[in-house]
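Here the complex is missing a single protein chain, while all its other protein chains stay put.
When the chains are written out, they are named A, B and C in that same order, and each has its own residue count from 1.
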Amino acid sequence: MTTVVKIGGARAVDPAGALADVARLVEQGEQVVVVHGGSTAVDDTLEALGEEPTYVETPGGVVGRFTDERTMEVFEMVLPGKLNTDLTAGLQNQGVDAIGLSGVDGGLITGRRKSAVRVVEDGKKKIKRGDHSGKITDVNADLLETLLGDDYTPVVTVPMLGEEKEGGVTPVNADADRAAAAVAGALDATLVVLTDVPGILADPDDETTLIERADDPAGLERIEDAAEGFMTKKVMAAKEALSGGSPEVVVADANAEMPITDAVDGGG
Amino acid sequence: MTTVVKIGGARAVDPAGALADVARLVEQGEQVVVVHGGSTAVDDTLEALGEEPTYVETPGGVVGRFTDERTMEVFEMVLPGKLNTDLTAGLQNQGVDAIGLSGVDGGLITGRRKSAVRVVEDGKKKIKRGDHSGKITDVNADLLETLLGDDYTPVVTVPMLGEEKEGGVTPVNADADRAAAAVAGALDATLVVLTDVPGILADPDDETTLIERADDPAGLERIEDAAEGFMTKKVMAAKEALSGGSPEVVVADANAEMPITDAVDGGG
Amino acid sequence: MAECVECGAEVSLHDNLEVGEIIDCTTCGAELEVIDVEPPELDKAPELEEDWGE
Partner (left out) sequence: MAECVECGAEVSLHDNLEVGEIIDCTTCGAELEVIDVEPPELDKAPELEEDWGE
């Protein structure tokens, strides 16, 4: 069985316990693909460069990053650059033969580029052009399977490879949860999403109402009703993984001692 | 036959012609590995972050970068981050299924970390500690051969994976020319080093005394005598490639129309 | 004033018009994107999926 583990990027989730757990699974002969984001680290680096991250609100009320050309450059520096290299080296320090890849490498994660977004600014609806984002439609599963077959552990991040309407390709932003979901779907792999909350609470004020796993769209619906705020993105991703071919999606607490092992074993 | 092409990083050598030429060779069924550096871009980014690049002079008179922890971070951002992602996407734009890798990925380029260097400062000899550099001793040729066999074109850069004396590994700086030489040696591949000078002049003031290729250490000696300044590094790298197993090393003008094709065909 | 590219009706424009702004045609309901402001030029606003990145 293959397991796709989505870990946080920089600040939100300290990956040390997660990396040790990946090493344990790999040691046991499990095939693991690690997927990571790192949005807060992108903002930190933009600020260190004296630039302001741009966030926009869509008419539907979703707040998201507007990725102009300069932001895409910094995105490449932080995600496939610093974070991916450090995570890959961190896994190798644990004896895992990790290999870092972005969605650009070998066309690992591809789809249409979206260069315009609808936004609401000062109460006005607008079309904002020059965005570098994309919608994932394809995953190069062959590449991952070849590497897994040779006992490598792929460490995957965004950007993805965006196909321009007029032909040509360019690196573009995509949500790392959805990238993880797409990868899990393409590999028919279990998806374990590590977050700093231990799952989704049916009643947000009552920790005993934890809903943690779903193995079919019906189970997900229960979670969807309970999910709020940024968790809706995780639920969207979970849905995409399940419909893509994943047998199971688990949202697990990154701060548990063996978060992935527990999740895969069905513990909680 | 496999060809390893070393291209410049950012400012020195515009890679557009080189990328088109790589695409032409790959189209013809040639296996190509691209290796790139990008030292000037590291300095630019350090400066944009309000930091000063640190260069030191060794007792032997060689001036080189001192790579402290922060510089290593920026190094990761610029080389495997921005430059490698852009070159990989640039090749894909030319129809090449490129896949970006640093020396850290899959232990592609490994060797001992060197954390201390001897320097001369204000006329005093000193030991300066905290350097993140390394000496290349191993190349994971299997990984490159697997990818080449699957029709990918690896785009390789530094850092390499440095082995600490006390165990453990960490990303460290290495010279990209020597990384290219090590890769060429490990693959028994022809090494084509593109620079903005058309080769090495036996008489630096006379362009008709161009020495451009060497296929044995004796031919190299002639070049070595003629090489000056930064070219001595290229000659060192050439020597390492030949002694590592490369049948031929060519230093070629990056600004020629088909620099690699010409070099491989024996033109000039 | 500008002309709706969908129904041909006159569309009244407010001051401080910005490029990229979306104006609804009060006649046919079409969403029109402001392509230029001097002189004002409208085009059909593209349908775009709501999506996001990192």
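Note that contacts are C-beta pairs under 8 Å (C-beta built on N, C-alpha and C of every residue); 3 or more make two chains touch, one makes a residue touch a chain.
Everything quoted here is computed from the prediction, not taken from an experiment.
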| item | value |
| --- | --- |
| Contact set of the excluded chain (shown chains only) | B |
| Option touching the unshown chain, where B:T67, B:T195 or B:S246 are the choices | B:T67 |
| Contact residue for the chain not shown (choose from B:Q31, B:T110, B:N173 or B:T261) | B:N173 |
| Candidates B:Q31, B:T45 or B:S133 - the one touching the absent chain | B:S133 |
| Residues of chain B (touch criterion as defined above) contacting the omitted chain | 9, 37-39, 42, 58-60, 62, 64-65, 67, 75, 79, 114, 116-118, 124-129, 133-135, 158, 172-176, 233 |
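Just so we're on the same page, only the chains that are shown with their structure count from here on.
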| item | value |
| --- | --- |
| Inter-chain centre distance, chain B versus chain C - centres from mean C-alpha coordinates, in Å | 52 |
| Chain A and chain B, separation of their C-alpha mean positions in angstrom | 32 |
